[in-house]
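Only a single protein chain was left out; the remaining protein chains are all shown in position.
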Amino acid sequence: MSQSAPEYALAAHPANMGDARSSTRPVRVTPTLIIGGHDIVVAAGPCSVEGYDMLLASARHVQSAGGTLLRGGAFKPRTSPYAFQGLGEEGLLLLAAVREQTGMPIVTEVMDTRQVGRVAQIADVMQVGARNMQNFPLLAELGRSGKPVLLKRGASARISELLLAAEYIMANGNERVILCERGIRTFETITRNTLDISAIPVLKAETHLPVIVDPSHAGGRADLVLPLALAAIAAGADGLIVEVHPDPSVARSDADQQLTFAQFSDLMHSISLIATASNRSLRPQMPQLPPSVAPSIAAAASAESSVAASSHDTRRRAVAAA
Amino acid sequence: MSQSAPEYALAAHPANMGDARSSTRPVRVTPTLIIGGHDIVVAAGPCSVEGYDMLLASARHVQSAGGTLLRGGAFKPRTSPYAFQGLGEEGLLLLAAVREQTGMPIVTEVMDTRQVGRVAQIADVMQVGARNMQNFPLLAELGRSGKPVLLKRGASARISELLLAAEYIMANGNERVILCERGIRTFETITRNTLDISAIPVLKAETHLPVIVDPSHAGGRADLVLPLALAAIAAGADGLIVEVHPDPSVARSDADQQLTFAQFSDLMHSISLIATASNRSLRPQMPQLPPSVAPSIAAAASAESSVAASSHDTRRRAVAAA
Amino acid sequence: MSQSAPEYALAAHPANMGDARSSTRPVRVTPTLIIGGHDIVVAAGPCSVEGYDMLLASARHVQSAGGTLLRGGAFKPRTSPYAFQGLGEEGLLLLAAVREQTGMPIVTEVMDTRQVGRVAQIADVMQVGARNMQNFPLLAELGRSGKPVLLKRGASARISELLLAAEYIMANGNERVILCERGIRTFETITRNTLDISAIPVLKAETHLPVIVDPSHAGGRADLVLPLALAAIAAGADGLIVEVHPDPSVARSDADQQLTFAQFSDLMHSISLIATASNRSLRPQMPQLPPSVAPSIAAAASAESSVAASSHDTRRRAVAAA
Partner (left out) sequence: MSQSAPEYALAAHPANMGDARSSTRPVRVTPTLIIGGHDIVVAAGPCSVEGYDMLLASARHVQSAGGTLLRGGAFKPRTSPYAFQGLGEEGLLLLAAVREQTGMPIVTEVMDTRQVGRVAQIADVMQVGARNMQNFPLLAELGRSGKPVLLKRGASARISELLLAAEYIMANGNERVILCERGIRTFETITRNTLDISAIPVLKAETHLPVIVDPSHAGGRADLVLPLALAAIAAGADGLIVEVHPDPSVARSDADQQLTFAQFSDLMHSISLIATASNRSLRPQMPQLPPSVAPSIAAAASAESSVAASSHDTRRRAVAAA
């Protein structure tokens, strides 16, 4: 325990530095996927869902390289109101469609209390972005939703505040919280943020929650994703969330920091070496699930799967109609 | 213009440092109250609305000392889920009741897109707290609400980001935005935040929006409110928002930084001297409205609806009907 | 006292917020100049001493506008080794020559323990720059020198660390320490630093030392010097140190932040109004010394030695002899 430990319920958990890993309580995402266990989990995919083809291609590549969770933004928090704001509902449907094709569970961001119900119907993991880490009504609503929550640390949030944000979700009934370090704001300008690598062991020691790292936003530069990812795994992170795009140069958001497919493959290979050296492993690939497993989005899913068989282009019509 | 001026629409406004004050476009709050004009406007009141008596006493004192806007939190963003979260809807009704008694317009915080409609029925000015400065759905909803918005700078927001947050509101149709500097997060620990006093002239130069300062949250210490307030006025702020409580020692939130009535009177006196030295003045007191006592929430609500019938403003009918 | 007051000897001084000003113990610089008394003291002059003419012109203008201390850098700490490093010893002689002409005492920076003895022969106030705030051997040497020390806060120094730096000087026998807030480093990039305006009342409350402000380095922009200076005086600063240059556009250092003579005159006028409103005053002008023009460095040096012979202060003899 730190000398400045805040007074939150999490602190009462019998986790400690000496035996941190064993005390982490994994979060189950699907029957075959847990985060916070022995295996390292990598979520990857494009910053924004831009269309069906690019999303499916990304998912297939991520999966083939050993990633087990597909990330993609449908609702995008953008600093400027004039920047691309995401495809919204259409983006959600595209994510669901690609899950049907690949069996990969989905993590996507939710920004508005009014969207929580709808996003919870589609997403396997609900992401809270850094800007919303202290959006308390949103946290409370996610607490009531019951779906696993990936909670990103705010860019200027102290660790104690991140834990209290997690507590908002848990105090509202949802214990399936995954913490995410994604860089903090400092005076340094050569990187987008400064990855607080020490947050990993501190969070592992202070709580029983899984801790993953986002090396893409932390550095804001594609060339830094690999070294930051390796550092994160070496420091004990339970996983990563990484931005990958078929062609980063034309990405509609975060073009500077998304990896190409080849770079992502290299990353996964290097990570596996560090994982092995740490007596851990990358999570083995999931078996492909049979189609139509999500009854709550049954209509969209069946419309999608029938269309998907014929054409990618007509698929988009079905999505728009859903 | 700064050499690093961001490319936002606000920057296109013909404001400039040499003639900053004259280029500020005031925001009208009520027929008799504008912010950003020649007069300095002081909003004051308790951090949280804790009850009718304390709120009315605070309002009367603030008004007698020259304050023209009543602040009070009904929905409170608290770092811990176990801290007092505000009285919510009851707090809104108390604010409305005290406005009936005193004629003081109200500024109060809104945190959730689902609350915007309801808070807009009550509040004269809708406040966006520092933690929600980049809650983009909330900003967009406030843009559509039409009510004046007091937008606080996030604790780690660059000025360019504050302006883009304002742009979210304005791009959605609402030009009545008031900017508020309330301290930024730095490495210094002896104060709660660090008041960025330079933000005042920079914002005055970069935009035509009024700029006010919150010396209570900036320092987080009652003993610093006076010097920070004086500095803000000397640096050209259009006004202040100050926490005042009948007995800060028993306040349910922010006990360390709220002023007593006597301290607030001293503050107003000292501010008026600086204002005069700057060839400006504190806004003259509004005429006192006829008293009509409302001893309970229920009575306040019914009193409100009867008074509202003869009001110049149909807003209050909507409040009673909601 | 703050709840997090460090354990340094300064904290034992019976200063307190309620009666801060009266408890400040002024530092005497010359028989007719004290800092930390009722009057506000303004030090001004060029960032770097670039030559005799520009320095004399600056001094005469500063003096005519009400400034009472001449600043000018002979040894310049520059981030790049390829930037102008100051005139060194020649700069010191020019400062001494201009003092002879104008009667203005001099404040100049010392960076190296080996220079302390020499700079102490010339300077009336020895300046420690922000980068050297924790150069402990330098602080100790200045403690032994006996000359008044203007100690600038480091760009990332906590207030408690600034006070411990002052303690290094005082613990070595020199109580004549003047603290200077000059902006801290934050994430904001639109200004060079962020002026920590709250440092003024905090330092006044925590210590009995005079506190002055450097609005030139704090903002790094000429257009911000005036509002920051006004804020500093309103917040209770004992004085200012301001960069003024005959033609800032050709300055060899800090071109963006130096004031023209006209801007400096305006500044002094505006400050006097705020000072009066605060029941204080700008230090009245010193009597002008009889002119004795020294058109070159050599002439200045010889003029110096002749004048020094009749001086009340043997210091100047040492200067001429060195």
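Each chain carries a letter (A, B and C) given by its place in the written order, and its residues are counted from 1.
Convention: a residue touches a chain if its C-beta (ideal position, glycine included) is under 8 Å from a C-beta of that chain, and two chains touch if they have at least 3 such contacts.
Because the structure is a prediction, the values reported are computed rather than measured.
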Missing chain: touched chains present in the view:
A, B, C
Considering the whole complex, which of A:92, A:170 or A:228 touches the chain not shown?
A:228
Chain A residues touching the chain left out here are 2, 4, 17, 156, 158-160, 184, 186-191, 194-198, 200-202, 205, 218-219, 221, 223-224, 227-228, 230-236, 273-274, 276-278
For chain B, which residues touch the unseen chain?
156, 185-187, 189
Against the chain that's been left off, what residues of chain C make contact? List them.
8, 77-82, 111-115, 131-132, 134-138, 140, 154-156, 161, 164, 167-168, 171-172, 185
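Assume only the chains that are shown with their structure count from here on.
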Over half of the interface residue numbers used by both chain A and chain B, so same, or under half, so different?
same
Could you give the separation in Å between the centres of chain B and chain C, each centre being the mean of its C-alpha atoms?
38
How big is the gap, in whole Å, between where the Cα atoms of chain A centre and where those of chain C centre?
53
Give, as an integer number of Å, the spacing between the C-alpha centres of chain B and chain A.
37
Going through chain C residue by residue, note those that touch at least 2 other chains and give them in order.
156, 186-187, 189
